[in-house]
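Just one protein chain is left out here, and the rest sit where they should.
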Amino acid sequence: MRLPLATRYTDYDTKGHVNNAIYLTYFEMARAHAWRDVLGMPDEPSFILAEATVRYVSAAMIGEALEIEMRTGEIRNKAWVWEYVIRCTDDGRTVAEGKTVQVWFDYAVRKSVAIPEEMRAALAAIG
Amino acid sequence: MRLPLATRYTDYDTKGHVNNAIYLTYFEMARAHAWRDVLGMPDEPSFILAEATVRYVSAAMIGEALEIEMRTGEIRNKAWVWEYVIRCTDDGRTVAEGKTVQVWFDYAVRKSVAIPEEMRAALAAIG
Amino acid sequence: MRLPLATRYTDYDTKGHVNNAIYLTYFEMARAHAWRDVLGMPDEPSFILAEATVRYVSAAMIGEALEIEMRTGEIRNKAWVWEYVIRCTDDGRTVAEGKTVQVWFDYAVRKSVAIPEEMRAALAAIG
Partner (left out) sequence: MRLPLATRYTDYDTKGHVNNAIYLTYFEMARAHAWRDVLGMPDEPSFILAEATVRYVSAAMIGEALEIEMRTGEIRNKAWVWEYVIRCTDDGRTVAEGKTVQVWFDYAVRKSVAIPEEMRAALAAIG
């Protein structure tokens, strides 16, 4: 799944670079797109984040268009991995990459539960 | 009421200035302090914002300690005004000033209601 | 000028509403679009903000697509007004409106200067 990133002036720090924390927001924008637009789920996610990792490869400067690619990695019983690569649209270089681990969560009983079978298939198709 | 502002690196833009939108967050930090710590109310406010104005007087540069002063202005039947001045702690110059209009709101019935009498007195004491 | 707003999950507060400070960021997104894409200027603006006002008309809930309309208001010697209306795309209702005052600024000498003549015409055309 590929998505152009709508960057904001507030994303950039005093050096003109995208601030390090914003990459997790970019990952979240990709997840929101996958969740709502690809999987057709409601706005509020029914999973929680267990872990997030970002590797900063090259600085993204103000004025550079960015895009994100996201794919599903390993799918376990209750958890799955999403992997991300953020690239500069113009020169194609990698700006950052990372992954997050999600746990399927039943907010009614407030505990993690097994990923529903039909969701496993839908998740596996994101690539 | 006076409060030192805990600034963050993400508050600053590519020119090293506090970003214009962050001043509304600084106003919100003052309101949260007034609401919880001065008025002793719960974390979730029972008012809504109707209006906000900021005048940018001088740029706040990274590394400058900032503080905010907040006082209650006019109190009407359902609404009241809070006024703010943000100053550089070191040289005392004004960085920004503004005001917000709050409306007392009953979230149970989702409509604005008259400010409770004891709250009027408590609000009037913030200065 | 009209622009769909790419909202983010972090824009929403604990009540599911767009946070009050984010509207200034939405205004900034419209300015950035006008500056770069309509006026063809470089990424770093050559103006400073003097004032911003937001009127909160109705709460924007998570899941609602938003769009912003921006037009140039009064143009003075060194300053001009931009006016904004943010609407819910689906039902067309106004969510917030406001204005900002910009001052043309020469960063080399760090003072405000008269708006260049050709820029006055270009600004006037934004509506």
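We just call them A, B and C in the order they show up, numbering each chain from 1.
Note that contacts are C-beta pairs under 8 Å (C-beta built on N, C-alpha and C of every residue); 3 or more make two chains touch, one makes a residue touch a chain.
Quantities reported herein were computed from a predicted structural model and do not represent experimental measurements.
Only one of the listed residues, B:Ala32, B:Ala59, B:Cys88 or B:Ala122, touches the absent chain: B:Ala32. When you scan A:Ala6, A:Leu24 or A:Cys88 for touch with the missing chain, the hit is A:Leu24. Among A:Glu51, A:Glu74, A:Asp90 or A:Asp106, only A:Glu51 touches the chain that is left out of the view.
Residues of subunit A in contact with the chain left out of this view: 14-15, 20-22, 24-25, 28, 44, 48-56, 59.
Residues of subunit B in contact with the chain left out of this view: 6, 8-10, 25, 28-29, 32, 42-44, 62-63.
In the full complex, subunit C touches the omitted chain through residues 9-10, 12-16, 19, 21, 62.
Following the convention adopted for this analysis, only the chains that are shown with their structure count from here on.
For the touching copies subunit A and subunit C, the fraction of interface residue numbers used by both exceeds half; the interface is of the same-residue type. One inter-chain figure worth recording: subunit B and subunit C are separated by 22 Å, centre to centre, where each centre is the mean of the chain's CA atoms.
With centres set at the average Cα position, the gap from subunit A to subunit B is 34 Å. Each chain gets a centre from the mean of its Cα atoms; for subunit A and subunit C, those two points are 28 Å apart. In subunit C, the residues touching two or more other chains are 25, 28, 44.
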